[in-house]
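Worksheet for the structure shown next.
With one protein chain removed, the remaining protein chains of the complex are shown where they sit.
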Amino acid sequence: MTSATAETTDTVTPKTSGRPSGTGMAIWRAIRGNGKALAGAILLFIFVVAAIFPQLFTSVTNANDRAYALSLPPSAEHPLGTTSYGQDIWAQLVWGTRETLVVAVVAGALASILSVLIGVAAAYLGGTADDLLSLLIDVFLVIPAFPLIIVIAAYANGGNLAIIIVVLVITGWSYGARQLRAQALSLRRRDFLESARVRGEGWFYIVIFEMLPTMVSLIAANFLGAALYAVLTAAGLQFIGLGSPSSQSWGTMLHWAQSAEALQTGQEWWVIAPGLCIALLGAAFALLNYAFDEISNPALRPVRRNRRNRVSK
Amino acid sequence: MSVSNAKASATASESATPSDGSSGAPLLEVRGLSVVYETSSGTVTAVDNVDLTVHRGEFVAVVGESGCGKSTMLFGIAQLLMSPARISSGEVIFRGDNLVTMNDKELAPVRWRNLSVVMQSAMNALNPVRRIGAQYADTMKAHGVKSKATIRARSEEVLALVGIDKIHLESYPHQLSGGMRQRAMIAMALLFAPELIIMDEPTSALDVVAQRSLMLQIKELQQQLGFAVLFVTHDMSLVSHFSDRLLVMYAAQEVEFGETRTVFDDPKHPYSEGLLDAFPSIRGPKVPLVGIPGSPPALSAMPTGCRFEPRCPLAYADCKVVEPELYKVDDVLARCLLYSPDHRPKEHAGPIDPTAKESEL
Partner (left out) sequence: MSTPILQARGLTRVFRVGGFGNRGELHAVDDADFVINESEIVALVGESGSGKSTIARLLAQVYTPSSGEILFEGTPLPQLRSRHDQMRYRAAVPMVFQDPFSSLNPSYRVSHGILRGLKLHRPDLDAAARRAEAERVTEAVGLSPASEMLEKYPYEMSGGQRQRIGFAQALAYRPKVILADEPVSMLDISIRIGLLNVMATLRDEEHVSLLYITHDIASARYVADRMMVMYAGRVVESGPVEEVLQEPQHPYTELLVAAVPDPRTKLTMTAKQAAGEPPKVVNPKPGCRFADRCPLVREVCRHVTPPLLELQPGHEVACHVAAENAGRAAESMEAAA
């Protein structure tokens, strides 16, 4: 039993006032109209500003400086107090935004690019090429991140940012590749692609200029998912000490807070603040991800409706 | 215990007896049915105040193009609407009971025993991983038939009625051809010998010869078993030889309703006329045709006045502002201002003088 919806197959969709002048405008309007998207966008915006202009939020120029008294509680001068090493927690938080965000965006973007290339190529080429690439995707899907970086870190004698990003990309691309391959497969038989083939376009042009533009929302959602994965996993890796000890990021803060037993010594903010920020950044990506789903698939949009009335006479 | 006994005992246990004793009263009477659904940009009316009747053993066809609301109306009558669509007003009186006010528990004995539905695509309605026989058995068990022998016997009976070898009870839907699947659907609808079968474009996925074959089959079964049919389609010519009465829908409204032959030979509403003219004929002289230029209005942006006015070759000033009612013209109902009591009848019309009447606005 299908739900009855009015077909508009041969009616012209009325033009909404103020047509988007480009995809940028369209995205902005879509975000503005969706509650989840707006919340996510605002959060992300705050973090981005903090990453680019940390000076706006704190006067401290080097957050790792052990310049202050140890283990102070929150006060006007130190909004979140200081660490056991005399560092300002709030400053660390603000300055840590940059590295955390960089990891998220770079790892997310690289993983997405890899997903797109391999997933879409597999779908378009078909046949043995598809079989081989799918095998590749499945193999990478099951490689676990943590043991992998432990092995790599052992070889590299300690982890650093670049290694973390590499590991995140290696372990994070395959999930998206499966999704993109599935969508590209469903697109293969669409008439506009056959029309391009019959027109005489080369396969490279078809994949890049005809297929990918129709998959933009899935690719964007993919990026957000990969970024979310990167944030959480990077934090986890740094927390267990596999990151560089001198790096400024929230995960490293958690690591030091843990080794200094912050919760037991009454320095809750040292733990709560970075943890909360990780969660908020992750939530920002997740909210935007939901919103992209809803924007690209109208069937998922929540509809505000009255409770069903039974008509009785 | 045969199936018909099962049905009889079930109906006897209902508290209310259907009150449609006389054969004159219609089997199905739809009054003022409106269906709306909620979108993020407001409430959209998909079916606007439709009236229709179906008598016992009658074949009523509902025709219209995509977006006119005919399938939505069908689902509304069969109480199969799911949110965000809902019935906002009107009654559906079937055998004396108003289906709209009944909840699922009250509807259950009616469903499939007295009223069954054949969907547009058998592949959508049949479960692809279960054999045909198992699906028939499920249906019968759901309505209280327990005896395996009865189930088997009845399944074979209905397959024979539609001309399918009973060996196919063991087949999966994908093993049958398109035409056979549709007939298997119809057979399923016949399991309890209902009085009314509602069909939503059951032939549109079939080729022309299979379509004709299926229509003939439905008509034969109708004559044999006496059930009534409410048939929705976009193809007017398909039902021209089979339906007793015809209802034409446009933009969620009923625009013409009358005996099929009358509507075909002398269509009253300009839309019906335009639609009929849009079918090139196979025999007779080849004439250039025009179709109906333009497209139906979007359901969310209905024009004021008559909804067909932007495309109507006979429109005049009043049509933009006055919403026409369903007027009775000869034996037919037509929603067109040409037939409102304030205007001259169409036959006498030369060019209609828009200044001649300053009717109520």
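Letters A and B name the chains as they come in the text, with residue numbers starting at 1 for each one.
Convention: a contact is a pair of C-beta atoms (placed from the backbone, for glycine too) under 8 Å apart; a residue touches a chain by one contact, two chains touch by 3 or more.
Just so we're clear, the structure is a prediction, and the values are computed from it rather than from any experiment.
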Touching residue (missing chain; options B:31, B:152 or B:212): B:212
Option from B:197, B:275, B:299 or B:329 whose C-beta touches the chain left out: B:275
Residues of chain B (touch criterion as defined above) contacting the omitted chain: 65-66, 163, 177, 179, 207-213, 216-217, 220, 234-238, 240-241, 264, 274-276, 278-284, 286, 288-293, 295
Residues of chain A in contact with the chain not shown: 9-13, 15, 190-192, 194-201, 210, 213-214, 216
